[in-house]
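Removed from the display is one protein chain of the complex; every other protein chain stays in position.
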Amino acid sequence: MNDTVEVEKPAKKKGKWTRRAFIGAGVAAGGALVVGVAVRPGNPVDSLKDIVAGGQGEELINSWVKIGADNVITAIVPHCEMGQGANSTIAQMLADEMDADWEKVRVMDAPADGNYVSKDALRVFAAPGFKGGETMEPTYDGLFTQISKLAGGYVTGGSSSVRSTGQNGMRIAGAAAKEMLVAAAAAEWSVPAAEITTDKSMLAHAKSGKSEPFAKFAAAAATQELPRAPKLKTSKEYKLMGRPMQRTDIPAKVNGTANFGIDGAPEGQALKYAAVKAAPIVGSRVKSMDAATAKGMPGVLQILNMGDFVAVVADGYWQAQQALNSIKTSYEKTDIDALNSNKMFANFGKALDEAGDDGGDSKASEGDVLGVMEGAAKKVEAEYRVPFLAHATMEPMNCTAWVRDGKCDIWTGTQVPLWARSAAAEGAGVGDDDVTMHSAFLGGGFGRRLEPDYVTQAARVAKATGYPVKLIWSREEDTAHDHYRPADISRFKGGLDKEGKLTSWNNVHCSTDEPAESPLVEFYDIPNVSVRNAEVEWPLKLGAWRSVGHSQHGFFVESFVDEAAHAAGKDPVEFRRELLAKSPRHLNVLNGAAKMAGWGSELPEGHGRGIALVRSFNSIVAEVAEVDMTKGMPRVTKVFCCVDAGFAMNPDGLSAQMESGIVYGLTAALYDEITLKDGAVQQSNFHDYRMMRMDDAPDIAVQIINGAPDNLGGAGEPGLPPAAPALANAIFAASGKRIRELPIAKHFA
Amino acid sequence: MRNIALPVLLAASVGLVSCGSAPEEPIEQIIVSEPGGAAAGVKQAAATAPAADDLVSQGKAAFAVCAACHSIEAGAAAGPGPNLNGVIGRKAGTAEGFGFTDAMKASGVTWTEAELDSFMTDPAAKVAGTSMTAGAVNDPEARKAITAYLASLTQ
Partner (left out) sequence: MTKFQVNGKPVELDMDPATPILWAVREQLEMTGTKFGCGIAQCGACTMHLDGKPIRSCSTPLSQAEGKSITTIEGIAPEDGTLSKVQQAWISEQVPQCGYCQSGQIMSATALLKTNPKPSDEQINSAMAGNVCRCGMYGRIRKAIKVAAGIEESSTQETAA
């Protein structure tokens, strides 16, 4: 490998990256595998020092870890904290590799600066099947560099933080940092590096009795050559990894001091507040605005028709919202003014009719599906349907912006700080580098905060008015102007042989598939498979919704497998066991969930159990739901969840994510749909877009299998996809009623 | 019009290609108060009358708590809760234009001032399964005033 070839830096052209440093972002053998960051002095580390090393006597030894004069180690984490607890877990991984004193480890958000582009996060997010390592293909490298440049990287999504940044970046950074500290101490003490031991942020040399804190050698370590292949701990050597450490962000979240986007403000400046109302139909524009009443209302400062939305800026948010409510607007016509949900689904049906048994865009093709189906002993057919869904984060979209003197400051919660920065730059009419981003906790992300539309709005309003403006969407605005989980229809035909074995699988659906493996069933041993998708038009903006395509396909696939099991006259667990004969990890997870639930044991009359298994984001999750049908509307009483995420870095954190994904999934399965009438979204707030509450939430038990310690899976999303099909299958078991369309509540009104 | 669900990252990067175009300026901008002028302060609504002495007026003011969900003008559309105009004397779960829970429909309650007072004290205790999960009015004086106000609208 040539060390001197220069490669363009991902985000901006300032500074030069050597090929080793850049490839070091992905290849262990070529140097440290530190994600998207140069890791040795002389590279962008120097420019980062100004930003990150704020305190006296602090030395930035690489872009991931900072050691202060007080021996406090700060993990600089390029992901946002939106509840998943990943930043804390990543710090735990760093601290373990460094042999750091956990009591003195802190976590800090990376600044929204191009130097923190997490190329590896992009890789895991966009191409989950890709394995990094020594033989990185130039084409992949080229592709991801390109995406990094365009997209600005620094993404929190795809359940990728721990398994990409943590596993492929932070651990190696930690190990490298430790080796550099050891090398510096060895030089100072004139002893062999191999004789130096590390523990609790201390370096020691037993023979000479020397012992000093890491901080003592921070400066000297920064001048050391980066280890080409820092040695990582094996799972047996873990001290912190694999333990249920308390999260570092929680104390601030119990006393009101946690700083969310909505709490941000420029110091010493009187904020003004903006309420906004966007044109109700995608693509429509404000034709006229009658603000006669609003003008005279208390506190109102400015009223703006921005073309795509109307805004009122006032002394207080409530005043702004009241004034906004009084404004009468009319909108220009669009070609979807007459569209409603039924018409849209009819269009989807037509597209699927056209695709038929072998048309559309092929996603997977094995064997002879049509021929084997023809000769099947028994055929099973079903069509499933799911609606659009909103994210409904607890914290509505909001952004505070202040534009003055060609500069823009923003305070907001976002999953993509670099895109948000560009979005603000666009709105404020300044360059990306003129935007200062003040990061904050996210009051929920779930994919919604991958879209910085609200940031652009705030910058535009701030620029037009000259005020520092806190722009907050009402809940109604948040519900009606989301980037929605796509609605979809999925059709299946399955063929069973004489032994009741599934020998052919033919599926066609509408949604494009993100991630690509979401509709695929390669872990099931089915010899003839065809999976296709038919192109359709969507009348709403689409976005990533927790677990993305798995949220639909998990329901479709696992409902259909259940129907096939019943058609074969087999127990749904037994039927899946046969299909998983060649997938031992999946089988373990299935068996784990079945055992937890006491599968097969008696339940009271009117109660039922259902099982579902989905692999997503490189984790395998099976869930058994128990349902009580005796009171009319189904009530989920218990969910048993078995998860194999490779290795649980923080078992309590993984468990919490499973619990969270299950409730999020059940909420959607039971209650929610976004529907269209006359081209616009009908739902507005929690009374018509219902949330699961404590009195209808099930008891949840989680069991963890560490099935592949070196092949980590995600946590934030994989708990969700099995929840809906497990519940639907339980309803069938309890009542004989097969749910093929979500939400479930509409079948029990 | 089309909106294709490209892989999220690519979709977003395509969006960024348009970066650099001039941001859209306001089409209409009504400036009520100039920035940098005298501090606007917090203005008091001119129409706000001092606290009324009679119970119905107090109830009208206290009803602001309820107004986020309940309309009160005769014939106004229901919001998250039913229209409360004429609620006194009405059988629970029968107001038009609102999707009541089975629990409310089956409650057998006919709304009197006393029944409303008891419902507002603890909605879930009075009608288990009601969708009014957050409507409790803790202050007995406020409840009394609100029911008086509602009763005044029952003609």
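As written, the chain order gives the labels A and B, with residue 1 at the start of each chain.
Rule of thumb we're sticking to: a residue touches a chain if its C-beta (ideal position, glycine included) is under 8 Å from a C-beta of that chain, and two chains touch if they have at least 3 such contacts.
Quick caveat: nothing in here was measured; it's all calculated off a predicted structure.
Novice: What shown chains come into contact with the chain that's not displayed?
Specialist: Computed over the complete complex, the missing chain touches A, B.
Novice: Give the residue, chosen from A:F441, A:F492 or A:Y671, that touches the chain omitted from the document.
Specialist: Per the contact definition at the top, the residue touching the missing chain is A:F441.
Novice: Using the definition of touch stated at the top, determine which of A:K631, A:R693 or A:K737 touches the missing chain.
Specialist: A:R693
Novice: Among A:M245, A:A568 or A:I611, single out the residue that touches the unshown chain.
Specialist: Checking each option in A:M245, A:A568 or A:I611, the one touching the absent chain turns out to be A:M245.
Novice: Please pick, from A:N71, A:S474 or A:N533, the residue that touches the omitted chain in the full complex.
Specialist: Among A:N71, A:S474 or A:N533, only A:S474 touches the chain that is not shown.
Novice: Among A:M98, A:A221, A:I262 or A:A487, choose the residue that contacts the chain missing from this document, as touch is defined above.
Specialist: Of all options in A:M98, A:A221, A:I262 or A:A487, contact with the hidden chain holds for A:I262.
Novice: Even though one chain is hidden, which residues of chain A still touch it in the full complex?
Specialist: Missing-chain contacts on chain A: residues 82-85, 88, 91, 102-107, 243-258, 260, 262-263, 271, 273, 298-299, 316-319, 321, 392-396, 441-446, 472, 474-475, 652, 656, 659-664, 667, 685-687, 691-695, 697, 699-700.
Novice: Considering the whole complex, not just the chains shown, which residues of chain B touch the missing one?
Specialist: Given the touch definition above, chain B has residues 42-45, 48, 51, 61-62, 64-66, 68-69, 79-80, 124-125, 133-135, 138-139, 142 touching the missing chain.
Here is the rule we use: only the chains that are shown with their structure count from here on.
Novice: Roughly how many whole angstrom separate the Cα centroids of chain A and chain B?
Specialist: Between these chains, centre-to-centre, one finds 34 Å.
Novice: Show which residues of chain B lie in contact with chain A when the two form their complex.
Specialist: 1-10, 12-13, 16-33, 35-36, 39-46, 69, 79-81, 102, 131, 133
Novice: If you look only at chain A, which of its residues touch chain B in the complex?
Specialist: 122, 125-126, 147, 150-152, 155, 157, 270, 282-283, 286, 289, 291, 295, 298-308, 315-316, 334-336, 416, 419, 422, 425-429, 447, 450-451, 456, 459-460, 463-467, 486, 511-512, 514-515, 537-544, 548, 632, 685-688, 693
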